[in-house]
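Note sheet for the following structure.
Note that one protein chain of the assembly has been removed; the remaining protein chains are unaltered in position.
Chain nomenclature is as follows: A, B and C, assigned in order of appearance, with residue numbering initiated at 1 for each chain independently.
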């Protein structure tokens, strides 16, 4: 199975953030583990390494690789910014947009999504409530991850703590734009959380610290992949 | 006719911004002229004076008075911020949200709209493209003004330069949330521009410099009120 | 004693922030109490009410009244911004600049200070470390308040928890620009804290929640005024 540039569902999206455990060569190691698990289980795993390590990871693995963020600017005089054209030049497949740790203004989200799309890159938009998820769906990203910020990094899975937010988001998105794939994030840390997320109608999960800081990331991701497949088949 | 706290359509919304011609006592003068025209023509005129002059204008006129901006914070340790509770305390009727000169992050727009609504205040959300207008409609503001930023302050009316953006926005909003009232802004500077905006399906206009800097603001606003009524009756 | 527009030392500067206890008419009440204490003790007390309540407070009291924040813009198309010209138009005496809850970019601090000065308004710049205090002194504000952000609102007084930061800041400022008056803030909540601050070489304090949320603000402020005077005379 060759998944270069191709997302399949159920999807496990791994945001590496910028932990000491995920920068530099460690980003490559975490991405390779993700690739191994993806191959063994036939589950799509997407990785979003630190921006400074993006190209290195793109060259090390064949699973989808996303930028964690991209600025809304055209090429030009924007010192220190990340532009869509360079995300494409280094070979990434898409970008996370509007993560709760890097919120964008609505007008800029519109701009960034359009710029990514017209460069042939994929878009994973993050939102925080059922209301902003509805707004997000109206902007037609490829994927949309709902992550109540108060649960991010807590280990309390959104799929258990706020199932109504997850199913409400799924429903809201489907009503506005059924072609958007819905993920959920925040607090996802076990295979069980992943299974529950898929049972609630999502097509996958977005997680970060649980994977990056796992004692045994391969074991954890394998459990998640297995749970994702099991839940997916029941639908 | 008593319009305190009550918006009627067609609506002419006047954003005073922070020009030398609109700060301090000049804000009161401009608001009183707006009130006079509103009474004479029976057309609803809404004013948004500079924040430091908000209470003074609220006390001087009976037409709807809006804040130009409000921050997404709860009461507390937010030195220098404008909170919904204080907008309400000084007696304003609502707030502009996400003006092109004060863009907010999507998550904050969601928060601000919810906070204004639960305080019983009205919301006028600004957006820039058909796409972000669609997202805006999904957030259910009372009013939504589409203003292509490249036309703001140019004197080139959006209703003439980009009629397809205006009618596209009207259509997009109606599809997602028919209860949202659509205005259009950017470059509106004559009665004719107002008429054209209403012909394109909007329920009014949002303008700033043309009124604030007019040699004879009363004459200009009277022409706009007349044009608005004429166009409105034809619908 | 008439202190309109005139700061004297020792100074007690009261930042009202935007608490439920400090917005609307409560801002006026808190300012009047400050004025009473100022008169009774002959100690200069400066108040910084919420921006929406600024003019009302200016008209209610004769002690110095500051804005909590001002934006770096010239008059013009800056919807929802607070400009220096309007701070002046409503009669305020100056502005807090770069409070830890409203940090500014260095270039904007430079611009804001210059704009305030050339409008004849006074400037109270906030900084957080000895290093940034040194930078702040180089910008020549009238007053400079060092507030380690980690202590703000804690009730742990900077003058006791980090005396070396306070005395280091005083020394750094004097070396770079001896005409800048140094205050300290963060955690100041008793007369004793004020006394200690002045003993460390400052010319006053900046406080917020302790006053705004005091059961008996007059009693607290009186104690502080007394302590300030006592400490001041010993120098």
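Everything that follows uses one rule, which is that a contact is a pair of C-beta atoms (placed from the backbone, for glycine too) under 8 Å apart; a residue touches a chain by one contact, two chains touch by 3 or more.
All values reported here derive from a predicted model rather than from experimental measurement.
> Consider the whole complex, including the chain that is not shown, and state which of A:106, A:152 or A:227 touches that chain.
A:152
> In the complete complex, which positions of subunit C touch the hidden chain?
Touching the missing chain: residues 98, 100, 103-110, 113-114, 127-129, 131-132, 134-140, 149, 176.
> For subunit A, which residues reach the chain that was dropped from this view?
On the subunit A side, contact with the omitted chain comes from 15, 17-20, 23-25, 48, 50-56, 67-69, 73, 75-83, 85-87, 89-90, 96, 99-102, 152-153, 208-209.
We take it that only the chains that are shown with their structure count from here on.
> Which integer distance in Å separates the CA centroid of subunit A from that of subunit B?
Distance between chain centres: 37 Å.
> Report the inter-centroid distance (CA atoms only) between subunit A and subunit C in whole Å.
Those two chain centres are 45 Å apart.
> Among the residues of subunit C, which ones contact at least 2 other chains?
In subunit C, nothing touches at least two other chains.
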